[in-house]
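Dropping the structure in here first, questions after.
All protein chains but one are shown in place.
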Amino acid sequence: MTSNAPRAVLADHNVSVGRAMWAVVRRDLRSSFRQRQDLLNPLLFFFMVVTLFPLGVSPEVSFLQQAGTGILWVAALLSTLLSLDHLYRHDFDDGTLEQMVLQPHPLFLLVLAKSLAHWLLTGLPLVILAPVLGIMLHLEGNSIAVLCLTLLIGTPVLSLIGAIGAALTLGLRAGGVLLSLLIIPLYIPVLIFGTGTVAAATEGAAVEGYLALMAAFLVLALTLAPFAGAAALRISLSNS
Amino acid sequence: MWTLFHKFGSPKWFFGIAGRLMPWLLALGLGLLVAGLVWGLAFAPKDYLQGNSYRIIFIHVPSAFLAQSVYLMMAVAAVVTLVWRMKLADLFVQAVAPVGAVLTFLALFTGAVWGKPTWGTWWIWDARLTSMLILLFLYFGAIVLGSAISDEKASARAVAVLILVGVVNIPIIKYSVEWWNTLHQPATFKLTEKPSMPPEMWVPLLLSVLGLYLWFGWLACYRMQTEILRRERRTRWVRELVRAEGH
Amino acid sequence: MAFDSLSAFLTMEGHGSYVWVCYCVFVLLLTALALWSRSRRHAVLREQRRLLELEESGTREQAPAAATFSRIHPS
Partner (left out) sequence: MTEPLLQAVDLQCERDNRILFQGLGVSIAPGSITRVEGPNGAGKTTLLRILAGLNDSYTGDIRWLGAPRHHQLEQFLRNLLYIGHRPGIKPLLTPLENLRALTAVRRPLADATLRQALDGTGLHGYHDVPCRQLSAGQQRRVALARLLISDEPLWILDEAFTALDSHGVEGLEQLLVQHAEQGGAVLVTTHHHLDLPGMIRLRLGRGGHNDDQ
């Protein structure tokens, strides 16, 4: 080559990680609001599953009061699972996911942003809808308040752990069912503490300790799950 | 050091070593297992509280022990897979996952059958059995995910991530299930937790635990060898081996 | 021996069926695992041998035929 061979000019402008994360959240929110039906589906599912119990078991007040918390928690868990299948699927199909992995930022933070967007779009609406269903299941005011609190702490954990499963089953046939099989066992502690805390509150016991424990779960999930999710994402994309 | 590591990680080296170890593992394992079980079945004294049904302990406890340690071993192998990408570690996970699931099932089954004469019911939502059930689910997850991904390397790495997530969760699951159990039924009578066991009981138990571990070692070696034969088709030594076995 | 007779050993004071079922299932499953692993080994060896023979007979050496994209007319 000659001495006046061209020299590459490297890109010098860098964007902060926070802005990159915000861009991920904003894009997810925006494209979800263009397709509002998808936002409504988990909520409708939540509502319908809860309705099945009075119809299928018993509409008696005593039964509903006793089982109501469990029903609401299980239904919330199932509708989260249902929505998780879409977490990466559309991004995977249109290539957005590849572009996300190629962003010059730590991938686990972008995974965290995706999980946050998912929670805002499904977990939070479930928490907001829960009191209405709680009243329909004849739960007491105090129980409903504690229930919402446990859901508020618990549903982000569901989104964070679920994101790992969604990344692992990316691009697989029957990914949705597979996702549930992988993730349900990991959801059990959250379910136990979510319902257990409400049960304790109904009996009049102090629940601060249990809530703190659930918060500890949340912190643990926040710190560990994005790393596992990022690793899983790289593996799945590598294989596609 | 690094070359040594690679040497120990080479499938060919492992195949040879495993072949030499396996007869010993099998003989010793079966010997100890039979000794422990016969002793436990016929010679150990009757338990004054539960009568003869306690003899199930000699298979329940080894199965449960092994079921849990196999998952832990898989987790260690998963770390090796992800960090050093050692072939043997992938092979190990793939070879032993179904074995672990069967052992977990055995622990559950024997626990349930034990429950019938002890509590008068086949299944009880006791903390131990419930955690075992969840462990079985975790095994299923790993097996199903492994078979759903066709590319071997990607499959091994995805399963490794899942197992690591699972192993972080196991203590949390255990703790929460125990807490849940006390919430719903105050602890009454626990399987296997006896204040003091006479040597006539714990020695055969120890023998059968050891025996089952060794037997597992044999089976794991055998299954890993099979996997090596399947995957290393292109290498010359496997070809020669296959050719030799054929005649 | 913890039992007086063979029948006592078999019945175990009413708990015999439970104990024996457990032991039988245990032995059965362990044997099944071993046998299954064995049949898998044989299947793998058979498959490898087939591939090896296929390669040695030279079938695989031939380059794949180029696509012609000519229409097929079934009779």
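A, B and C label the chains in the order they appear, each numbered from 1.
Just so we're on the same page, contacts are C-beta pairs under 8 Å (C-beta built on N, C-alpha and C of every residue); 3 or more make two chains touch, one makes a residue touch a chain.
This is a predicted model, so every value here is computed, not measured.
Note that of B:Ala154, B:Val167, B:Leu183 or B:Val203, the residue touching the chain absent from this view is B:Ala154. Remark: the omitted chain is touched by one listed residue; of A:Val49, A:Leu126 or A:Leu237 this is A:Leu237.
Contact between chain B and the unshown chain involves residues 150-154, 231, 233-234. For chain A, the residues touching the absent chain in the complete assembly are 1, 5-15, 19-20, 23-24, 26-27, 30-31, 34-35, 90, 93-96, 98-99, 101-106, 234, 237-239.
Methods note: only the chains that are shown with their structure count from here on.
Comparing per-chain C-alpha centres with the mean over every protein C-alpha atom, the closest match is chain B. The distance from the centre of chain B to the centre of chain C, with each centre set as the mean of the Cα atoms, comes to 19 Å. Each chain gets one centre point, the mean of its Cα atoms, and the points for chain A and chain B are 32 Å apart.
Mean C-alpha position of chain A lies 41 Å from that of chain C.
Taken residue by residue, chain B touches two or more other chains at no position, since every residue touches fewer.
Not a single residue position of chain C touches two or more of the other chains. By the touch criterion stated above, chain A contacts chain B in their complex at residues 161, 164, 168-169, 172-174, 178, 181-182, 184-186, 188-189, 192-193, 196, 199-200, 217, 224-225, 228, 231-232, 235-236, 238-239.
On the side of chain B, the complex with chain C involves touching residues 37, 41-46, 51-53, 55-56, 59-60, 63, 98-99, 102, 105-106, 109-110, 113-114, 116-117, 215, 219, 222-223, 225-226, 229-230, 233, 238-239, 242-243, 245-246.
Listed in rising order, the residues of chain B touching chain A in the complex are 82, 134, 137-138, 140-141, 144-145, 148-149, 151, 154, 157-158, 161-162, 164-166, 168-169, 172-173, 175-177, 179-180, 183.
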